[in-house]
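Mind having a look at this structure? Questions to follow.
As you look at this complex, bear in mind that one protein chain is not there, while each of the others sits in place.
After this line comes chain A, so read on.
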Amino acid sequence: MSGANFMKLSFASRSENESFARVAVAAFVSQLDPTLNELTDIKTVVSEAVTNCIIHGYDNDPNGIVTIAAEIEGDTVRITVEDEGAGIADLEQARQPLYTSKPELERSGMGFTIMENFMDEVDVTSAPGAGTKIRMVKRIESKKALYN
């Protein structure tokens, strides 16, 4: 067996799809036999990233498209969550813990901090008007022994 296994899905930027997105990615990652904690981490970061696309990328407009791609190679999961929305002008500020551009919506400002804490790598590409793409990488601990 060689190469990476992958999946890709696109869906409408509606908040009811947040649970669909995290469950779909968790189901895909399940083939690595992750621990319950690892699975919760992945569900949480997907939820954060997709919520960002909907609230910030598309300003809650349900007509946008969110695309998720996930890839499994050995013990490593790579997840990409992408929108074609507003983009982020100041990435450094957006990644600050507790910073939110929408305090009136009771956002906690913890989305990026959670992604950075739960994943091994988080990389954000964004520009105003050009959408946002988040790439995240996590090694599944239970698989490490097999691939070391």
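As a working rule, a residue touches a chain if its C-beta (ideal position, glycine included) is under 8 Å from a C-beta of that chain, and two chains touch if they have at least 3 such contacts; residues count from 1.
Please note the rule applied: contacts and distances are computed from a predicted model.
When you check the chain that is not on display against UniProt, which of "ABC transporter permease", "Peptide/nickel transport system ATP-binding protein", "Anti-sigma F factor antagonist" or "Cytochrome c oxidase assembly protein CtaG" does it turn out to be?
Its UniProt record gives the name "Anti-sigma F factor antagonist".
Of the residues A:R78, A:R107 or A:R139, I need the one that contacts the missing chain.
Once the missing chain is taken into account, the touching residue is A:R107.
By the contact definition given up top, give the residues of chain A that touch the hidden chain.
15-16, 18-19, 22, 37, 40, 43-44, 47-48, 51, 54-55, 97-98, 105-111, 113-114, 117
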